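Report on one structure; see the data block that follows.
For this view, one protein chain was removed and the others were kept in their places.
Then we have chain A:
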Amino acid sequence: MTVNRYRCQLHHSAHERRLETHPLTWWLRDDGECVGLGEYVAKDGYAVVRQVLGHQGPDEVIETLKAANIRGRGGGGFSAGVKWSLTLKGENLPRGYLLCNADEMEPGTFKDRLLLEQVPHLLLESMILGGYANDSFYGYIFLRGEYVEAARAISRAIEEARAAGWLGRDIAGSGFDFDIALHTGAGRYICGEETALINSLEGQRANPRAKPPFPGQSGAWGKPSVVNNVETLCNVPAVLRFGADWYQQLSGERSDDGGTKLYGVSGKVRRTGLWELPMGTPAGELLDRAGGMHDGCTLKTWLPGGGSTGFLLPEHLDLALDFNTVAQAGSRLGTGILTLVADDQSMVSLVRNLEEFFARESCGWCTPCRDGLPWAVKLLRALERGEGIPGDIELLEELAEDQGPGKTFCAHAPGAAMPLASAIEYFRDEFERGIAHPGKDDVMPERPLSANGERGDAER
């Protein structure tokens, strides 16, 4: 059989990577096998736990992280240090939870999988340090159910770490107690939203919770809970080892955001995959590393960081891929994993595919999202068949507007609105081509009103 089992691929070989320049992926083996405890420790793994616990106070750790400004790699870009400084902690308060968001389901994103499958001990070390800084007593890794290989790697790493005394009571003789459990999910994209994740962890339906209170004040079982993405957390040990200045200068002139980023490319390019590069690397460099588009294709548009980010154009390829620069261009860095779209791709169909995803994955809690997204899908399907009617595009724009930030209970709907609004902005002519233009004597049928007052035909 010629179909291969999937294995995630990093594109630099070991001799190209150093800890000082590739703090996330230096640990990886060239053969892609999981780095076990022995090998991790032989590479000085867990040294930062020994260096920090009992030698630096949690506040000192947080100050270093604030100065380093590790921006949240789950897509939001919020500073991890600032988040940790806001976690409720103190003598008379219950110790809480450190939650690692390993629910990776953002369309087009395949980065956390690499770290989870190949260096689970780096994540555990990061979580121990995070637990120490936030005064958490327990950590959960919330892993999506389909990541079977990662689940195996993490379970084994937790057992190894526990047996070696890196988890449990009095870690490294510091008096700090902390343990970690793996929690695997059962599907649904919305579980990645941090408060939905907490509900899911508690064994409930994964509807988001109202904020405030933020998880750092009251999260899992009412206790202070810190939620961070896998990649965000995995930056922590190197920052504490080499310092905030080192982290800041990793990106050099390229970006105000420090550090490196796991960047990736998918779509019709010659060489898809992942690279760890300085934050602010332009998309054009990634496209070059990917060997350009497939023969006969040229680049039409691209998503900078998953399905919930806005489309950008070839003219944006030179922009630094960091949080502020991509936002200024009207999109979001998101997960930083690029989806490249070739010129033969219909934008109406691609956006229809994206909105079908968001409609299906809506948790159903609030109206603009639950009802607006299926409506948008209906309109897009009509346009795709060339059966749109005048006004449909404006209606789609209104729907995108109604799903914008602050108008729904969580960021799912704003995420759905971004690719929709930007596709219409940049490729309006394609949407217009989906509108049926009747002859001058034809009567244009009005779509009948459906029960909820939406304008649409019943069979769609």
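We take it that a residue touches a chain if its C-beta (ideal position, glycine included) is under 8 Å from a C-beta of that chain, and two chains touch if they have at least 3 such contacts; residues count from 1.
To be clear about the criterion, contacts and distances are computed from a predicted model.
Per UniProt, the protein behind the absent chain is "NADH-quinone oxidoreductase subunit E"; the candidates were "NADH-quinone oxidoreductase subunit E", "ABC transporter permease", "Alpha-D-ribose 1-methylphosphonate 5-phosphate C-P lyase" or "Acyl-CoA dehydrogenase family protein". Only one residue from A:A42, A:V148 or A:A163 touches the chain missing from this view: A:V148. Taking the complete complex into account, A:T109 is the one of A:T64, A:T87 or A:T109 that touches the chain left out. Contact with the chain that does not appear here is found for just one residue of A:G75, A:G185, A:G336 or A:P414, A:G185. Those residues of chain A that touch the chain absent from the view are 1-6, 8-9, 104-110, 112-113, 144-149, 181, 183-189, 200-206, 220-221, 264-268, 272-274, 303, 307, 337, 339, 341-342, 345, 350, 353-354, 356-357, 361.
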